[in-house]
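One protein chain omitted, others in place.
Moving on, here comes chain A:
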Amino acid sequence: MSEPSTETTTGRDRGPGLFRTAWGYGRTKVGVALTGLIVLIAVLGPFVAPYSPTEFVAKPFETGVDGALFGGDERGRDVLTRFLWGGWTLLLLALASAGIGVLAGTVIGIIAGYQRGWLDDVLMRTNDVLLAFPQLIAALLVMSILGPQPWLIVAVIAVSHMPRVARVIREATRKVIEQDYVKAAEAIGLPRHRIMAFEILPNVTSPLLVELGLRLTYSIGVVAVLGFLGMGLQPPTADWGLMINENRQGMGVQPWAVALPVTAIAILTIGANLVTDGLSRASIGIDRGVQK
């Protein structure tokens, strides 16, 4: 009874939503700033780059060239230009795989959590099988058999995210369907798919957003690592993961070609992580009904 009493006393205002609560934490602001910076570089980079990414402007691993701030890479292409061009592919692949993975996982999680019975068993046991494959090794295996393709990268990472998301969402769904408003919808005979879409889904958005952030962080890492291992995008594409791989032999004489993409990936990962952390803290507070 203590919860109702606090609610009746605390006025008529609607409590702050998930985003506003999350924004209240310092870490979220730092995270948004860091992520924003890298996204800005990746999106605007191609438009402000001084050369084209395949243009030769210097000797291999040459530094201190006029007109090339960070020198040339292992073939003599402008490092700054390739850095500015190499972000958007990474971001796009990471976003697409995280988005598709979370979407598929949510659908499976809600269906498994709500329908229960044999369907739940089939879905979740299939999930367990998928979970048994280590993310990176599965990706490398598929790439080495079918050859590296951008859509394949997205598909493999999405499939590896799906069971992890499904588990979390299934648990959240279980909690929601205990509530009487779902029973009320059943009593009036609302079709199951509408109950899932309109009664359950809006009430699992908090864990959903946290999952999305988390999966995005992992995707960035996996896409970059695949690029580095040569199983991601192929040369001569400018790609941060690929850049690290191509230029690592010359790290002693030309550190910029490795340092720039590494720093960018690190900042992006840390930023996305901080935002996710802020969101998850806010969602824990909201879900427990704790008011600061």
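Observations on the model:
Following the convention adopted for this analysis, a residue touches a chain if its C-beta (ideal position, glycine included) is under 8 Å from a C-beta of that chain, and two chains touch if they have at least 3 such contacts; residues count from 1.
The definition used in the following text is that contacts and distances are computed from a predicted model.
According to UniProt, the chain absent from the figure is "ABC transporter ATP-binding protein", selected among "Cytochrome aa3 subunit 2", "Sulfate adenylyltransferase subunit 2", "Multifunctional fusion protein" or "ABC transporter ATP-binding protein". The hidden chain makes contact, of the residues A:184, A:253, A:266 or A:284, with A:184. Touching residues on chain A toward the chain that is not drawn are 1-9, 12-15, 179-181, 183-190, 198-199, 202-203, 205, 290-292.
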